[in-house]
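Heads up, this is only part of the complex; the chains shown haven't been moved.
Per-chain residue numbering starts at 1, and chain names A and B are given in the order in which the chains are listed.
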C-alpha cells in the first residue's frame, strides 16, 4: 500500500482526478463537446464495446480527444442523457500517473417512431488510467464494463 | 489553476464542503428542518425556479435559513423524498470563499386521489457558493438547473 508520492500530493492528485471525472460527466450530459474533449490526453483510448450490455459492440474503440468526443457525440445524438459516477477507487501510482475504478449509472432516452420514446438504463464500472500532463490530470484510457442494462 | 490557499487548507475546505452538502441532503430527506436550516448562511439565497423542469416556477426564490427551510418544507409536504448529489466540482476561491457544482437526482412521491400516488423523478445540477463563517462552511447561494424531469 506504500505510495511513492507524499501524502499531500497524493490527496491533491485524488481530488483533481475526481474533479476531472466530474467535468467528464457534466460536459457529456450538457453536450459541451469541447469541454468533453478537453478531459482526455492526446493519446487517450476509449473502449465502449460493453456499452450495450450484450454482445461486444463493433468499432467501439476511439483514440485521441477529437475522435473520442466525435464517437460519443454520435452515440448520444438526439438523446437526453444522464450519467452519474460513484464510489471511486483511485490509486496514485507515481507523480504523474494514476488509475481508477468508478461505479456508474446511465439513463438514455431517444425519440422513437410515432412520437414514442425508447431508452436504456445501465449500470457498471469505468476502468481508467490518468496522466498529469503540463500540470493537469487527464484521462489516458477508459473502458466500460456492465453489471446490467435495461432497455425500455 | 493556482489557488490563493495552501494545499492542505484547500483540501480541508473541499472535504468540509462535501460534508456540509451531505448534511443538506440527509436533513432534507429525513425532514430534519432545524438541521437543514443550519447549513445556510444568514444571507443565503435559494433559486428553485427550474425545479419542475418546464416553465420557471413563480415565487421560487427564498432568502435566509428560516425562509429557505420553510419554502422547501412546504414544497415536499406529505412526500417521501430521496435526493442524491454526485460528482462535485468545488473551487476554493479564498480562505473563506468557495463555489461548487453538483450533479443531482431527486425522486419524489406524493399521495394522489383515491389512494393512488404521483411522483417526480428529476436530474440536474446544483450551482452553489459557500462562505466560511465563524470557522464553519455554509451555503450562501444555491440554484438548480435541470437536465430532465419525468412525472409519473
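Basically, a contact is a pair of C-beta atoms (placed from the backbone, for glycine too) under 8 Å apart; a residue touches a chain by one contact, two chains touch by 3 or more.
Everything numeric here is computed off the predicted structure, so don't read it as measured data.
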Q: Given the 2 placed subunits, let me have the overall number of copies in this structure's complex.
A: 3
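One rule holds in what follows: only the chains that are shown with their structure count from here on.
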Q. Which of the residues in chain A end up touching chain B in this complex?
A. 8, 11-12, 15, 18-19, 21-23, 25-26, 29-30, 80-82, 84-86, 107, 109, 135-136
Q | Complex contact set, residues of chain B against chain A | A | 1, 7-8, 11, 14, 86-90, 101, 103, 105, 123, 125, 147-148
